[in-house]
Structures are given as structure tokens and as C-alpha cells.
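Okay, so here's the structure we're looking at.
Complex shown without one protein chain; remaining protein chains in place.
Let's look at subunit A:
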Amino acid sequence: MIRARGDMPRSRAMAGAVTLAVRLPRLSREGAQAVGGALAALVLWELAARGLAGSYLLAGPVDVARYLQANSGLMGRALAITLENAALGFVAGNLAAVALALVVVLIPRSQPVVAGFALVVFCLPLVATGPILRVLYGPGPGPQITLAALAVYYTTFIPLMVGLRAAPASWFDLMRVYGRGAWTAFVQVRVMAALPYLLAGLQIAAPAAFLGAMVGEFTGAERGMGVLALRAMRGLDVEATWALATVAAVVAMLAYGALGWVARALAPARPEVLLAPPPATALSGRAGRALRGAGVAALTLVLMLALWWGVMEAFGLSRFFAKRPDDLWAFLVSAPTAAENRAILWEASAQTLTYVLPGYLAGLGLGAVLAMVLVLAPGLAGAVLPVAVALRSVPIVTTAPLIVLALGRGAAGTITIVAVMIFFPALVACLQGLRQAPGQVLDVMATYGAGRLTRLIHARLPAMLPAFFAAARMSVPAAVLAVTVAEWLATGTGLGNLMALTASTSNYNLLWSAVVLVALGSAAGYALVGAVERRVLARVAPEQLR
């Protein structure tokens, strides 16, 4: 205890002592749990590596450190290149996101079409757009930067769009009472209200940009982390694979953490639900809504086809590799071999579905279940959560080579990659949702002596659902990305493999067809989850649907 001396400004000294006394133990306790969790993970990793020594699966932290030390020059150069590409893509993608969000807010009617367009482009399989961009751009970092931008813009666009509209109506009334119009409201209210949402989006975008750049490097770059990772995996170089995955993971965590720090410094209030449910259409009645939805989808499709065709024509790209919509129409519908072509696509799609569905459901389900377990055992959560938050920021695909090493090139490995890719975001989202149950509701239940399980079921689960569905929706494109990368790296089946194969054999008709199929398929999956979400939320949490 500090005793106040006679000549000191007493109240200040006392206050200081009190805050110190109160804060230090709490901070150190949380910190200790986090450090404990991280240490436990490291020790488990090392033990597993020792246990599996000689099986060429796992390199422990000690081996990884040794490898990094021995190859620091090579790794440093590769990392610098990938970081540069990721940073450029990060900037470009987020600028695009801001532009799209502004269009939607300034012209509200454009929202369904712009959002639909943005979703389909986000669903383009990076595995295939990589090679196509490689042909379009020629050598150089263009494809990596573009892929990094494609990987980030959607996760910034959606929260930003929500944030720009998140302000309560009375803030706008305030502007109107003084006779001010939309512009003042935009500057004084919307921009400021959207800032925390933008920052939250940027935080998710930082690791995603690194992922995009690395996948871009998988597809035929000369230098960078992705090139090294591919080489190490093909050469069954266990230590290099683990070292690269570790570096990628650490970079992603650092980028995530750094942006989180910036966000907390700039805008202390974090948005509650980051990815709001898809907006309801204005028309009432089921038939009206379905009609309107179909109209919007058709309009989006027509605009996309026009844009696709227009860009190809404007840049005068050769029809040999830059296919137009009518080429695909011929390939899939009107050509004599169309039926065969379609059969190839269907077969690959069926294979992909058998991997992606179980992986998606398993990742999502395990994430939700573990989140509930952690709520029932809060002591455990303190140790697990920091590790989970850290791992969520890791673009799992960059560690796909590891899982291939560990589980082989069969279905198990691919399904695991999909599940792991989805598991951590789902776990963290569900935990955040579970913790969002209003304190008052929990207090009321406590006064009735309700146990933890009762509180979980009646207060926390309804609060978790919106976060769960937000994760479920965003997981659809993520699962498709994971499965296509895994198929391409590992199994040699499915759409991912088909795209890689056709890219290397210059069968551009089939490649473009697969790209369109995957993009439309995952956009449809996203829309399907959104529809289920609206149904369920309308029953259990109608206040979430404004």
C-alpha cells in the first residue's frame, strides 16, 4: 500500500494508487490467461512434432525457428515482395469498397444490383482468376495485386454499407431541423457513424489481402511467399512448409492486431453486429418479393454480362483466352460437343460438392458448439479465446500445404481444410454473439436462480443467432475458396483441379465456364443462407431485421 504523504496532493495520489491496485491484477490475469493459452499451443505443437518425428509430417517450433534462422535472407526477400503486393491490393480493394458503398448510399435504389454484382465478383474463384489474370496482365505483380484486392473489397464494402446507414433517425432529424440537406447529414453523421464499421472491415481485410497475394503467387508468379510455399510442398520439404505457414500466420496476426489497435485508438466504440442480415425488399407479400428478387437477379446478370463483354472489347483482348459470354453460350449450349462439355462440368461440380458441404457444415457446427461449451466453462474461454482470435486472422489456405502433408491428398484432407477455414471465424463470431446477450436479461434470469444452461438457451442463444448467420453467410465464399485451392493443390479432382488443369492446357472455354459456374454457385449459396437467416431471425430475433 502507498501511504499518502502530508505534502502530496492527496486525492490524486490516492486515486492513482487505487486505479493501480484495481487495474494491475485484472490486466495481468487476462494477460496471463492469454499467454498461458499461447504457450500451451506452442508446447502441444512441439510435443506433437516430437511424437511424430520421422514421419515427415510436422516440424515443431524449434525446427521452424532453426529453419528461419538459416534461410533468413531468402524468407525476408520473399516476405517483402508478398507484403508489397498485399499492401497495394489492400489499398486498391478498399478504395473500390468505399466507392461502391458511396454509390449505394447516394443512390439507394442501386443497392440490390450493386450488392449482387459485388457478391458475384467476390465469389470468383481466385484459383482460376489467377491464371486468367496472368494471361491478361503478362508477367509482373499485376495478378497478385488484383487478387489481393478481390480478396478484401467485399469484407469492407458490406460493413461500410451498414455503417453508412447505421445512424439513428433522430440524428438526421437534427440536421433537418436546421434546414440542412443530405450533404451535411453525410459529412456530419454518416461518415462519422460509419468510421468504426470501416475500421472493423479494414481489420478483416488486412490478413485477407495477404491471403489474396499468396494465392496469386501460387498461380505462376516468379517470386514471393506463395512461390516458396508451393515449391516446399511439391518437394515435401516439411520444415520449409511449416516455416512458411508460420510466417504467414504471424504476419496475418500482426496485421490484424495492428489494425485493431488503430481502430481502437480512432473509434473506441465497436459496431455490434458487423455483417447485418441481407436487406428485406420493400414489396410485401411472398409473391411480390419473389418477383422483385427475380427481377433484381436478372438485371444484375444482364449488367454483369454487358460489363464483362464491354471490358473484353474495350481492351481488345483476344478471344482465344479472353472469352466473351457468347463464346460460353456456344461452348455449353449450341456447339455439337456442348453436352459433353456440360457433363465434364457437372461431374467436377458433384465432386466438389461432396467436399465442400461436409466441410462447411462441420466447421460451422463445431464453431458454434465449441462457443457454447466455452460459455458454460468461462475459465477455459480465457485461455482459448485469444488463441482462436489469433488463428481466425490466419488465412487458413496459406496453411493448406500443411494439412495436405498431414492428412494426405484424399477427401479427409480437403474436407478438413474447408472445415478449418470456417471453424475459427464461426467460433469467434458465435462467442461474440453469445456475449452480447443484454446484461439486464441475464440479470433478470439470475434473480430467478436460472442456471448457466437455462441462461444459455433462453438468453444467449437468441443473441448468438445473428452473429452465427453472419458467419454462415460469409463462410460460403470462404468455403468455396478453400475447397478449390485444396482440390487444386491436393486431390486432383473437382472444380479446383479442373480449373488448374484447363489453365495449364489453355482450354479457356472450360476454364471460363468453371469460373462462371463457381461464382454463380457460391453467390446462390450465399443468397440461400441469407434467406434461411431471414426466416429464422424473423421468428427468434425480429428486432435484428429493421
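General remarks:
The rule is short, and it goes like this: contacts are C-beta pairs under 8 Å (C-beta built on N, C-alpha and C of every residue); 3 or more make two chains touch, one makes a residue touch a chain; residues count from 1.
Keep in mind that, in the parts below, contacts and distances are computed from a predicted model.
Hidden from the displayed complex is a chain whose UniProt protein name, among "ABC transporter ATP-binding protein", "Putative ABC transport system permease protein", "Sarcosine oxidase subunit delta" or "Cytochrome bc1 complex cytochrome b subunit", is "ABC transporter ATP-binding protein". Looking at A:I107, A:M192 or A:V369, the residue that reaches the missing chain in the full complex is A:M192. The hidden chain makes contact, of the residues A:G73, A:G138, A:G179 or A:G379, with A:G179. In the full complex, subunit A contacts the hidden chain through residues 168, 170-171, 173-180, 184, 188-189, 192, 195, 267, 269.
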